[in-house]
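Before anything else, here's the structure in question.
For this view, one protein chain was removed and the others were kept in their places.
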Amino acid sequence: MISIRNVSYQIGSTMILSDISLEIPKGKVTALIGPNGAGKSTLLSLIARLERLQSGTVRVGNLLVGECSNRELAQHLSILPQTLDQAPRLSVRELVSFGRYPYHQGRPQAEDNRAVDHALTVFGLADLAQRPLDALSGGQRQRVQIAMNFAQDTEYMLLDEPLNNLDIAGARSLMALLCDVSERHSKTIVIVLHDINYASRYADHIVAMQNGTIMAEGTPSEIVNADLLRDVFQTNAEIMHVDGVPIVLV
Amino acid sequence: MMGWYWAGVFSLALLSFCSIFIGVIDLSVSDLWRDPDGLHLIAISRFPRTIAAVIAGGALAVAGCVMQMLVRNRFVEPMTAGTGQGAALGILLVTIFAPQAPIFLKMMLASATALFASLGFLAIVRRLPPKEPLLVPLVGLVYGGLIGASVVFVAYQADLLQFISVWLNGEFSGVLRGRYELLWLAALGAGFTYFAADQIAIVGLGRAITTSLGLSYGQVLLIGLISISFISALTVVTVGIIPFVGLVVPNIISRLFGDNLRRTLPLIAMLGAGLTLASDIAGRLLRYPFEIPVGSVLGVLGAFVFLGLLYRGQRYE
Partner (left out) sequence: MNRRLIWLAVILFVCSVAYMSVGARGPLSFVLPFRGAKLAALILVAVSVSTSTVVFQTVTQNKILTPSIMGFDALYVLILTGAVYSFGGMVVFGFSDQFVFAVSASSMTLAALILFSTMLQSAKADLLRLVLTGVVLGGLFRALTDFMQRIIDPNEFAVIQGASYARFSVLETDLLMIAAATCIISMILLWRMRFALDVIVLGREAAVNLGVNVKRTQLLVLMLMSVLVAVSTALVGPIAFLGLLVVSVARLVTPVEQHGVLLVSASLISAITLIGGQTILERVFRLSTPLSVVIDLLGGALFLILLLRGYRR
């Protein structure tokens, strides 16, 4: 479980997050949604110690973020940053192998190689293993990066807008894969999403944010409703229910 | 891959052999058996000169690669982006204010000013938009030129102009036994970066990934900058600024073999050493019996390759 207590964050005099307390359930897929500038990515960065906490505490499992060592946290939590802006000249396998760094510190063991192979298989990249990254499509590259996070073999995986630059087929298969990974390997996955429908369809738990505060949280069928759309997204879209999943008509 | 390593070692050995037997004083392999002066010549001048070119070239190529990873830009290198000029400024200031200081202390001070110059460059680069990759080398060239100009300014005031031409234009003709040994420290510095190869490659992937993998971004950055500054300072003080090796070599190797530094760093070092040694040999032969400094040879060669990279790079965007 990730528990966040009284976290506030400001840049200059602008309040980005104000007094957030939140528990993210273990072993589930949680989606962070909200309009641009709601503070989703900042919250994720604070959990992953990419930004330094200004006030409040964040606890990942029984590790206190900011107190425990970087390396220790890296064995329990990984983050996929928004985009790798320039593709490095590495092969797929080489990049995924870096995910093992927190364990071997530069001297990979047989076990590390097995973990890399496993990650490549799970993400369907075994055939592409020797390909250079810059020969892949944006969607494939995204998959490779997530495979690297998977190879890091952490209980908690944070992903910041992984669906950017993906077409609908790529986005659906990635979300399905993440749900599958979460279920089979009992991983806690937190995803920042733009599209409320993906959250509704695939996530177990949704946290809706606006202006640096949490507006609602719960399962999709509990919280995706007309009130949420009006209060958080300032729109009056209609909602349909398909197999019990609330879908927003856009 | 192993084959490439051996090819590198073999060509480097061949070049070193040529370097030892090429120079103003005629010397052939058969002479060595008869003429004791020949061995003396090798020990005093030819061998130190060859080793100096190999170490300086290899270390600068490695330093260039490290800098490109830290700055995340393929068009920068310490000798044109202020680090080399910073080292020259440091050694100039020491020469003015503490001419009696032991050489080791002078080195440390030059490394410190080189480090300050690189930190300044990094601070500027951080404020540049990531969407404009060409802005980084441009700012680097101007920044380096600016520090170079202040070196000239100070040198004029202190009447030390003849010194700075030694530091600002790389040359191996002055390398003799007893006057190049500091360079072994640069070799040590370059060797040290090999142990940090993974860390540096990871930093090249960006701050977020670095942190996510449990590394301290700032710490790796600082270690990288220190080794760059150290290598630059040692090279500048012993043989002077040698441009473009650090820029061109990592780019070529990266195009051919990728960015997995643990595999490619030895190749980068060997190609850097080979290129510098070959340029030095060319400089000795082109206007025999006079010499053209290696800095001038590489200035011409490197600028051509740089322009090539600049316009070839366009295709991948």
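Note that the chains are named A and B in the order they appear, and that numbering of residues resets to 1 at the start of each chain.
Quick note on the criterion: a contact is a pair of C-beta atoms (placed from the backbone, for glycine too) under 8 Å apart; a residue touches a chain by one contact, two chains touch by 3 or more.
The model shown is predicted, which means the values in this text are computed figures rather than measured ones.
Q: If I'm reading the header right, one chain is hidden. Which shown chains does it touch across the whole complex?
A: Spelled out, the missing chain touches these shown chains: B.
Q: If the hidden chain were put back, which of B:F10, B:F104 or B:F153 would touch it?
A: Answer from the full complex: B:F153 touches the omitted chain.
Q: For the full complex, which residue in B:L128, B:V166, B:L188 or B:I226 touches the chain that was left out?
A: B:L128
Q: Can you say which of B:L141, B:V166, B:L188 or B:I226 touches the chain missing from this structure?
A: Answering carefully, the residue with contact to the hidden chain is B:L141.
Q: Provide the residue numbers of subunit B that touch the chain removed from this figure.
A: Residues touching the hidden chain, for subunit B, are 75, 124, 127-130, 132, 134-135, 137-139, 141-143, 145-146, 149-150, 152-153, 156-157, 159, 286-287, 290, 292-293, 296-297, 299-300, 303-304, 306-307, 310, 314.
The rule is simple: only the chains that are shown with their structure count from here on.
Q: For the complex, which residues does subunit A have touching subunit B?
A: My answer: residues 45, 48-50, 69-75, 77-82, 84-86, 88-91, 94-95, 98-99, 101-102, 106, 132, 134, 149, 152.
Q: Going by the contact rule set out above, which residues of subunit B touch subunit A in the complex?
A: Subunit B reaches subunit A through residues 72, 130, 133, 195, 197-199, 201-202, 204-209, 211-216, 254-255, 258-260, 262, 316.
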